[in-house]
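The complex appears here without one of its protein chains, the remainder shown in place.
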Amino acid sequence: MDKDKNPKVAEKVSPVETVLKEPGILHEPVAAPLVTYPIEVVIPKARQQTPAVGQRATRLDGRLHGLGQTGYIDDMTFPGMLYAKIRRAGVASARIKSIDTSEAEAMPGVMAVLTGKDVPNNSFGPSIKDQPVLAYERVFHAGDGIVAVAAVTEQIAAEACQKVKIEFEVLTPVLDPLESLKLETPGVHAPSANIYQKKFIKKGDVEKGFAMSDHIIEGHFTTQMVEHVPMEPHATIAMWDANGRLTVYSTLGRITLGRADLASTLGIPISRVRIVATIVGGNFGGKNEITTEPVLALLSKKTGRPVKSVFTRPDEFIASTTRHPLIMDYKTGVTKDGRIQARKLRLVLDGGAYCSWSETTLSKACILSAGPYNIENLYAEAYVVYTNKTMTGAMRGFGAPQVCFAYESHMDDIATLLNMDPLDIRLINAFHEGSISPTGQKLQSVVVKESLLRAAERFGWNPKGSTAGAGKILPKEITSGTTVRA
Amino acid sequence: MKKRGRGMACMWYPIGFTVAANPSSAVVKLDEDGTATLLTGTVETGQGSLTILAQIVAQELGISTDDVNVVSADTDATPMDTGAIASRTTYVTGNAARLAAEKVKLMLFDVVAPLLNVKPNQLEAKDHRIVVKGFPQRNMHIGDAANHARTVTGEPPIGSASFNPATVALDPETGQGKPFGTYVYATQIAEVEVDDETGDVEVLRIVASHDCGTPINPMLVEGQVEGGISMGVGFALQEEILFNANGVQINPNLTNYIMPTSLDMPEVEVDIVDNYDPSGPFGAKGVGEPTLVPTAACILNAIYNAVGVRITSLPATAEKVFNAIQAKRNAEPKQITA
Amino acid sequence: MRAFELYSAKDSHDAVALLAKHSATSKVRIIAGGTDLLADLKFSAHSPNVVVDISRAEDLKSIIATEDGLRIGALVTHSQIMRSVIIKEMFPALVDAAHTIGAVQTRNLGTIGGNLVTAVPSMDSGATLIALEAIASIQGPEGRHEVPLLDFFLGPRKTILKPDELLAEIIIPKQNLGKPTAFLKFGLRKGQALALVNSAASFWVDWEKHTFVAPRIGLGAVAPKVIRATQAETFLEGRKITPEVMAEAGLIAASDAKPISDFRASAGYRKNLVAVLTKRVLEGAYALAQAKR
Partner (left out) sequence: MLTVTLKVNGETRTAVVPPETTLLRMLRDQLNLTGSKLGCDVGDCGACTVIVDGKVVNSCLMLAGQAEGRDVQTIEGLATMDRVHPIQRAFEDCASLQCGFCGPGVIMSAKALLDEIPNPTIPQIRDALGGNLCRCTGYVKMIEAILIAATAMRGESAQASR
């Protein structure tokens, strides 16, 4: 075991060097991949049949996946490629007083260092451009990137990031969405208000509906912040050609929007940018907007070399979007035979530090919040607020899993109160073909009842089964008061 | 003691963006052997959407799934697409792909009609051939038809199309409007076992009955439902990003952020509800996101059914369930035990 | 990972020699299975200059049952414990404990010695071994010496090992060979879970009087290090074996426990788990005793 006495730059040992150092060991280039698989493939029958629709056809990428031959971003290398790492804030809210990158820049192997002042247009976002590429004056959440380093190895880039000295004036973060909702709470993005989007749905007359009800029942529900956890972390490679055109290989799920956002942050026309997405190793909504693409593009421009970055698993948690936590208050009036007469509800979404896909999430949550039920009298209001937490954005279901948890828990509470079977109360109220949705849309191809009945049959649901929960506490019934609890 | 319970939840979920335009374009080109290439700007992020799109194009052209090659996700080569988001690929990109393939097909009908002495509308594409309806023996191989178009008619068999779901903006005051093209529906029923001494919840079984319009590929629909349920199990019982008092995450790793392993997954039974939506490609809608929407709700209802406690904040960790059981016991009138 | 030098030891003597040589001048860490060490070093700013790889030290890899006791080499992996016919026969609880560690991949790499030396309070190997009054055999420059495993731990991630010493063997003393023992772990999920609470119980039964003899209870994740529930043990000694007594012992064990509240669970909940798990391991060990009778 010999030790390199003076490892200035622990650059990756190339295969050629290996051959030179140990002559005689190898009889072929090490770089030849040790892979075998049949090139002539038998095509599965379901892929050959017509008509094609309805076939259990195997996936186009199924063979490659199984062989380990699908090429993800991190499996790609280019000659001279550098590796980038980003130093993140680590504090939720702060003013950046100074950034000293001199020590990092002096490290052997470091090729370029980038801060927010190097970014031509340092803000982006799908609906509100409130997110910096690299935080420069202010930190809005702990995962904000501040300095990026490109170096010959990942390790050097990581160590250089640690050598950057950042002086913060730490500010009190706003962490509670209900606190943020209050007008007197300081704005996370002052002078912008903390409530950055609102949505209302009014249908019929809720007060009249409550008056016609035999019972009024309330529910208060909250959900947590969740990460997408794609197994493949965010990864990007950026490189420029001699014509001044940028090519970016990225794990983006939406290359069209990604190109527009990337070009806009760089201040160049979209025609100067090519984005290629490979097969992406899981998205679930977390890879729908650019993250490090502008940083890599700028590092690549500075160095004239391809630059790659792959998020570490912690990066994936702190620097990508997450699922919105919701605070949900429901109040429903029902007749004693189980018909919903009126529903009033309020949703508060924790929007995190940046808007991202909050607008869509807010809308979908609000529109879907009453459930797949015919409710003549409905009032729904929904707010999304800034906090100094990890930004929340698109995630599989856009607010729907949260409101479904609320409206379906609430539904079972109503069933319990009325001593009805959960299946029956749903069947009584569920949408049918031609039902009018809360937004007044006439619905088509509606099969809620069919799905209820089929699931019940498949499960073996029988009314007697509900005795399993005997001794339940009845949900608290209220008889007066119409305000929804905050 | 371990107590069993069951709970159901149903849901509705829209396909595509809320009101906002979310168009997809697609290009289909037919080669001389009658196989096709689809160019799409959407990205395969694991759902199998490229396979679904290939099946849609194949169906429209009367060829097989394997006859369709898909080129995707390169802004230099592929047309604009709003992307793999909002359960929209099958419905929106699928419609665009079908319309693009239809253009190619109609072009071939025009080319083949005089050769077979019929009108274009008397033709159909099936089994790799352009066939006179009702007279299957009168036909031309689709590859020959494509060649004829190229060499004789001088028109390359290439079609392109765009699709954007029809929506009506919502009134800002009342929220009235038509935000989405269509919706899907589903019910899931869970059976759980709750250890009333520890609050530990084991999800034993979930039956999932999902509408996706026409299932373009039932095997991939099942895969979406099964995967959605695993995410739903995590949402219901395990997963939570936690912050310290200063707003810094304390569990940003897979050691301490608890998501389901193979040992945490229930038995899953997937049922696809027969349905057809006239606005979707071959009646298809979508299935990606809705698969996890009712999972947490049905599990939480099953916990209630098992031990009589209503957990109102997710995730329903064992500790939360246990504390609720304790609170319920303390609230109950004391009984004299034998 | 930051750069370090790597030296591979042929056997335990070689390992100790390497430790002695390098620990004087460098920060040295030992790597065995690597499951704890490498996970630790990947995201850590502090790295050793020298890593001594003992994974090839064959003399630390045996499981030997002698009349003096059961000797388990420090490099025996969790998978090997699960497959060991001797251990399965004598102490199924050790097999259960090994099975709850990580997943197949980490059980194939991770060693019982590594699990103990890392000394995280939630380690899964500790509770059962403590309940079996295991002895740690430590190898240093002057040879081997033995200490009760209970005294091996000083606190979270702290043991009595000196920089030039390594844990060589774990010995279950002869008086406890075949002693009915049960182990349970409660984690936040079924697979790859970190323990919120570990509990192991071990006792002989006086079948004539139907009483507990030499009851020992080990608890993990409820104190800065693995502990014995001594009050519960005292309570059980010589007492009639009944479900009520076992439940009562669980409650007493809960007061022996000194858990902390953290993001995984509150102290109060952990105490409840100690009560429930301890009751259940007592029941489990009793069932085993009946089966062996």
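When the chains are written out, they are named A, B and C in that same order, and each has its own residue count from 1.
Note that in this section contacts are C-beta pairs under 8 Å (C-beta built on N, C-alpha and C of every residue); 3 or more make two chains touch, one makes a residue touch a chain.
The model shown is predicted, which means the values in this text are computed figures rather than measured ones.
Enquirer: Omitted chain: which shown chains does it touch?
Expert: Within the full complex, the chain left out of view touches A, B, C.
Enquirer: Among A:64, A:212 or A:453, which one is in touch with the chain left out?
Expert: Spelled out, the listed residue whose C-beta touches the missing chain is A:64.
Enquirer: Quick one: which of B:160, B:174 or B:261 touches the chain that's been left out?
Expert: B:261
Enquirer: So which of A:201, A:279, A:295 or A:327 would be touching the chain we can't see?
Expert: Spelled out, the listed residue whose C-beta touches the missing chain is A:279.
Enquirer: Just name the one of B:11, B:86, B:207 or B:229 that touches the chain not displayed here.
Expert: B:229
Enquirer: Would you mind spotting which of C:30, C:81, C:109 or C:274 touches the chain that isn't drawn?
Expert: Reading the full complex, the residue touching the unseen chain is C:109.
Enquirer: Which residues does chain B use to touch the chain missing from this display?
Expert: 45-48, 219-220, 222-223, 226-231, 253-255, 259-263, 265, 268
Enquirer: In the whole complex, what residues of chain C lie against the chain that is missing from view?
Expert: Missing-chain contacts on chain C: residues 1-6, 8, 31, 33-35, 38-39, 41-43, 51, 53, 55, 79, 102-106, 108-109, 190-192.
Enquirer: Residues on chain A that touch the omitted chain in the whole complex?
Expert: Looking at chain A, the ones touching the missing chain are residues 1-4, 7, 10, 12-13, 15, 17-18, 21-22, 25-26, 30-38, 44, 58-59, 61-72, 74-75, 228-233, 279-284, 310, 312-313.
Definition applied: only the chains that are shown with their structure count from here on.
Enquirer: Between chain A and chain C, what is the gap in Å from one C-alpha centre to the other?
Expert: Result: the chain centres lie 40 Å from each other.
Enquirer: Take the average of all CA coordinates in chain B, do the same for chain C, and state the distance between these two points in whole angstrom.
Expert: Here the centre of chain C sits 47 Å away from the centre of chain B.
Enquirer: Indicate the residues of chain B shared as contacts by at least two other chains.
Expert: 251
Enquirer: Quick one: which bits of chain C touch chain B in the complex? Just the residue numbers, please.
Expert: 39, 103, 186, 188-194, 263-266, 269, 272-273, 276
Enquirer: Where on chain A does chain C make contact in their complex?
Expert: Interface residues on chain A, with respect to chain C: 1, 3, 7, 10, 155, 159, 162, 312, 314.
Enquirer: Okay, in this complex, where on chain B does chain C touch?
Expert: 197-198, 200, 202, 238, 242, 250-251, 255-256, 258, 260-264, 317-319, 322-323
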